[in-house]
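Only a single protein chain was left out; the remaining protein chains are all shown in position.
Up next, subunit A:
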Amino acid sequence: MIKAILIFNNHGKPRLIRFYQYFAEDLQQQIIRETFHLVSKRDDNVCNFLEGGSLIGGSDYKLIYRHYATLYFVFCVDSSESELGILDLIQVNIIQTHVFVETLDKCFENVCELDLIFHMDKVHYILQEVVMGGMVLETNMNEIVGQVELQNRMEKSEGGLSAAPARAVSAVKNMNLPEIPRNINIGDINIKVPSLSPF
C-alpha cells in the first residue's frame, strides 16, 4: 500500500502532500520534515530506495523517490509494493502525464515547480486517476490522460457562464494590475452536457 505521496522542493517546501492513511496534521508535517531530511542529504546518483523514517510504519516501510530538477517526488510504501514498479509509476504517471496534459493546454513546456504551485488542484486530480486510497488504480497512460481530458472538457463547458461574473468582478477589482484575464466571454451560454461516450 502507498501510505503517502509527498512532493517537495529542494528546500523542503511541500508542493503536494497526500496521505492515504490517517495522520494528525502536526504528525503529517513531522513526516514531511523527516522525509525531506532523509532524502535531501543523499547524492543524486545513489539508489532510489531507502528505509523509511520512524514516523509512518517502522520497518515495513520504504521511501521510493526521484529527484527531478528542483523537486523531490517521494512515495512512502509498505513492503507489498514492487520498488521498481513504483519508480516507473512516478516516472510515467506523475511526471509525463502532467507534462502531457499541460502541453495540450499549451501552457507549459516542462514540468516545473510553478505548475505544481499554481495548479495544485489539477495535480491532485491527475493523481486521483492514478492512485486511490493508497492503491494503484490505473497504469495505462492513455487511459489516465483520457480521464483528465474529459475532466478538462467538463470544466471548460461549465466555466463559461458561471465563472464569468466573478471574473468580471475580479477584473474590476484588479484594475491596477497589469494582467487582466483575457477570455471574458459572457456571451458563451452554450453549456455542454458532459458527453459520456468516451468511457
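Everything below uses one rule, namely that contacts are C-beta pairs under 8 Å (C-beta built on N, C-alpha and C of every residue); 3 or more make two chains touch, one makes a residue touch a chain; residues count from 1.
As a convention for this text, contacts and distances are computed from a predicted model.
A chain of this complex does not appear here, and its UniProt-recorded name among "Glycine cleavage system H protein", "Replication protein A 32 kDa subunit B-like", "Origin recognition complex subunit 2" or "AP-2 complex subunit alpha" is "AP-2 complex subunit alpha".
Residues touching the missing chain, restricted to subunit A, are 13-18, 20-22, 24-27, 29, 32, 42-43, 45-51, 56-60, 79-80, 82-85, 87-89, 91-92, 107-108, 114-115, 117-121, 124-125, 128, 132-143, 147, 150-151, 154-155, 158-159, 162-163, 165-167, 170-171, 174, 177, 179, 181-182, 194, 196, 199 (touch as defined at the top).
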